[in-house]
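With one protein chain withheld, the remaining protein chains of the complex are depicted in position.
What follows is chain A.
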Amino acid sequence: MTPSGLSVTSSLLWLFILGCTVGLSTLVVFLYALYISQNTNIPQWRAKNIPSHLLVVLGSGGHTAEMFSMLRRMKLDASKYTYRTYVVSSGDNFSARKAIEFETTYLNQAQKANTTDRTSAESYTIVTVPRARRVHQSYLTAPFSTLRSFWACLLVLRGRYADQKPLSSMVSPYPDAILTNGPATAVCVILAARLLRLYNFIGGFFSSRKVSRAEGLTPTDYQLRTIFIESWARVTTLSLSGKILLPFADRFLVQWPALEGKKAWKGMRKTEYVGMLVD
């Protein structure tokens, strides 16, 4: 072998080793971040009068119906969850209508919604994101539309999406908690939330600010908490969204005893059986 050939081989080898190291350490950081965040409970710090922002992802038909059934049964308190964002997929008029119905008839936001000056008093918004995959859409183009949907979800979480207004009462555009029961768009929103949190987590390493465990944390450290509720229709097996989100959701609630205690892998948080949440 010629010396030049040798040097090319060795530099390729070095490149390969470097690539592996970078890849592995990224994976380790990723898994570590997942492990840490899934096993931490957030400290109690929020007084009742501090505004909070709840983001609800509305899947479609049955998922949406179940979601509002649960919100009714838990008697969602609009003075506690002061601002609500509902995410619906494009073309899903049913979910958008149900959200308006819930806000106007159940939470009595009727007068506020009917005023022409919509910016002042309204305490909720409905955001429409592109669908990840339409029914009958080819699997060839599905990855691209999923990416587009994922990007839209990222923008929604950062409060930068088309139909969103800046929230003056909030410390940050991030929602405090994300509530969802599937399917596709919910997966996008939760993964986007985790990506933002990972980004902030890694960013925290490189920025000079040194934070102690108990204090010095800004509210943004506690935002984008994710709660996934497995559909009431799932008695013995998790849904596909559920399986995907099992390692990513902070709280994974199941409504049938046979699904209790499932976890993504050793050391990760288990699913919690909470009984029937629907009414």
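Convention: a contact is a pair of C-beta atoms (placed from the backbone, for glycine too) under 8 Å apart; a residue touches a chain by one contact, two chains touch by 3 or more; residues count from 1.
FYI, contacts and distances are computed from a predicted model.
Engineer: Since a chain is absent, check the UniProt entry for it and pick the matching name: "Checkpoint protein", "UDP-N-acetylglucosamine transferase subunit ALG13", "F-actin-capping protein subunit alpha" or "tRNA (guanine-N(7)-)-methyltransferase non-catalytic subunit".
Structural biologist: Hidden chain identified via UniProt as "UDP-N-acetylglucosamine transferase subunit ALG13".
Engineer: Determine which one of A:85, A:128, A:149 or A:231 touches the chain that has been left out.
Structural biologist: Checking the options A:85, A:128, A:149 or A:231, the one contacting the hidden chain is A:231.
Engineer: Just one of A:106, A:201 or A:256 touches the chain that is missing; which is it?
Structural biologist: Checking the options A:106, A:201 or A:256, the one contacting the hidden chain is A:256.
Engineer: Would you indicate which residue among A:6, A:142 or A:276 is in contact with the undisplayed chain?
Structural biologist: A:276
Engineer: Of the residues A:16, A:45 or A:199, I need the one that contacts the missing chain.
Structural biologist: Checking the options A:16, A:45 or A:199, the one contacting the hidden chain is A:45.
Engineer: Please output the residues of chain A touching the missing chain, sorted low to high.
Structural biologist: Contact residues on chain A toward the absent chain are 41-48, 52, 54, 61-62, 65-66, 69-70, 73-77, 80-81, 93-94, 97, 135, 176-177, 179, 222, 225, 227, 229, 231-237, 239, 250-251, 253, 256, 272-279.
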